[in-house]
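Only one protein chain is missing from this complex, and each of the others stays in its spot.
The block that comes next holds chain A.
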Amino acid sequence: MSVEKEMILQFAPWESFVSPTFWHKLAEIKLDLDRLSDSKRSITGHYTNRNASACLLEVDYTAYNRTAQPPKFSHSAIGTIYNKNTIEEFKALDKLHLLADEGKELLADMCSGGVLRDPSLLTRFFVISFADLKCHSYYYWFAFPCPLTPTLKLRGAVQKLRNLPNSDSYIEALKSLPAESQNFFILYANKEQEVVEARNLSSLDENDVEHYYFGFADPSEYEHPAWLMRNYAAFLLQQCPSFVGKTLKFLGLRYNQQMQVDDSRIWQVIQTEACDLSQAGEVKFVGWELNKNGKMGPRMVCMRDSMDPAKLAENSVNLNLKLMKWRLVPDLNLEVISQTKCLLFGAGTLGCAVARNLLSWGFKNITLLDNGKVGFSNPVRQNLYTHADAVAGNRMKATTAAQRLREINPSAETAGHVLEIPMPGHTIGESLLAQTREHLHVIEQQVQDHDVIFLLTDSRESRWLPTLLGAANQKIVINAALGFDSYLVMRHGTTREEAGDVGQEIEGLKCINGDQLGCYFCNDVTAPGNSLKDRTLDQQCTVTRPGVSNIAASYAVELLVALLQHPRRELAPAYYAQSGRGKSEEAAGKVPEGLLGILPHSIRGMLCNFENILPATQKFAQCIACSAAVLNAYKKEGHAFLLKTFETAKYLEDLTGISEFKRLNSEIIDFDDDEFDMSEEDED
């Protein structure tokens, strides 16, 4: 005998292949049926020998059905799932013992004749699992029990069916065998090869062994037969002890894509040692599947992406944004958007609309500050509130809005703080001093913790403190203010100092670098006083055309996004045409564009003529909110300085020298943008 003939037959191990629907159904069963019970459940799997990949045993949601219905071209495998309640129980399972128990059941089926009636009992498997339904993680381990029997030695080379002398008649005979009987069968050919037929396994007659090919559907794509042949051989040798020492011919039936069986393999094997499987207690078993690292151990899969609704939403939102990147703006930086933290002063009409637009763009971190409750007039315009919020009578806007944002996008991190924004000229009484200090502290902390400050409040003076804090902390500040049918949206000039290119000079355009741009207060020569004083009701509670706030909110967010995508961000220059309308139109076409187009300083628009203009203005050295004098005083004196300004706005005018400035120069200051005289309130 040559060495080659002494070769031991090896088998292709099963590889489990789990459909996501298997986990979906397991979760459903655990929640609705099993609950705390962890008793084992019968399941079924299936494998195909048509165009097989690897050597797969597949399970999907149909695994839990009462009767197995394998897909087309597939055969059933009989299984059990042991789904434990805790990870500890899962880990503590006695794997050796369990494998032996399952193996003994397999032997019982072999010895009782059960296999003869239903050969699919040979393809036995089981799964131990733990379903962490909160985290959507599944720990699992498949096993394919198989008794450890004496080795099978190969006699001669492995042959292909088409190379057998009489292959055509075999192939013809196979065609008569119904698909569901092809998992295990006998191919009989008498000595003269006159009679060739495919038979059910139950017709097994041990005297005919020379005339038999022991056929089985072989899911292996490899040279080796699938693992299940090992159980098949063990069964045959148990059933017919006379087979020991005889050459047995096995036919691994393999279909290709075209349903031809030419590549089916023939293995001639011999087992020389006898072995009695009816003494189950002495039989050892093998069959635990190796994990992905090729080690003995369980596997874990995180199914959050397809099972956690919050994750599904997050991925879908991101996908929409990514499509924009992939299809239209390849260089769009979505990362920077998802990481930028936004602080919204005001959770009214503007605040709600800005927050929703931020969510649409994929901003994740949104905090709202507001002191108001949801009132009856609010829900129709303030799109995060409902009538029920107003009826409840105690719902604060800041916290309600934060909660609604999370309801809309569960992966958003939102917070709301109910507090008053102290204002210049709004005197604080003794009784409120402690609370004001506390609120101040929160506001300062919030400004420091965020990257962008949105000014969306309903009065001019409430914008003063956030403007100052934004400038003092070098934050990006976006401001939106509404009139009846007009709006102003602007980015404040930055106080961030960073060397870099200055804006490119272009003929007909004036260029102001980002650190030279003005803030909301730079164009004003009065300190913010109590603007709610001496006003009629409709001025206090600004009446606006409803579209105005949505338009302004959209511009505010788009302005921020354009800024974040600009290579120089808040330092990016703004351009504006210097003279003459005709010329300015021509010049406007030359404004350098960033990733998303131009980045203006401000957008002033009117609904009465549906027009926008894009002025850019310079920082004002005596500004009562962002000038060096104010910033220094704040840095030096902190709250003491702030409290002085709350006492009287005049203090700011004196500090910055505006008082002087006003007295001397009031006659030569010429504001020619009367047609865009902005009222600074939005609706409360």
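Definition applied: a residue touches a chain if its C-beta (ideal position, glycine included) is under 8 Å from a C-beta of that chain, and two chains touch if they have at least 3 such contacts; residues count from 1.
Note that in this section contacts and distances are computed from a predicted model.
Missing chain, UniProt protein name: "Ubiquitin-like-conjugating enzyme ATG10", from among "Cbp3 protein", "N-terminal acetyltransferase B complex subunit NAA25 homolog", "Ubiquitin-like-conjugating enzyme ATG10" or "Ferritin". Taking the complete complex into account, A:259 is the one of A:8, A:36 or A:259 that touches the chain left out. When the omitted chain is restored, the residue from A:157, A:296 or A:323 that touches it is A:323. Across A:315, A:371, A:411 or A:612, the residue that sits in touch with the chain not pictured is A:315. On the side of chain A, touch with the chain left out of the figure occurs at residues 15-20, 22-23, 50, 53-54, 56, 71-73, 138, 257-259, 292, 299, 301-303, 305-306, 312, 315-316, 319, 322-323, 326-327.
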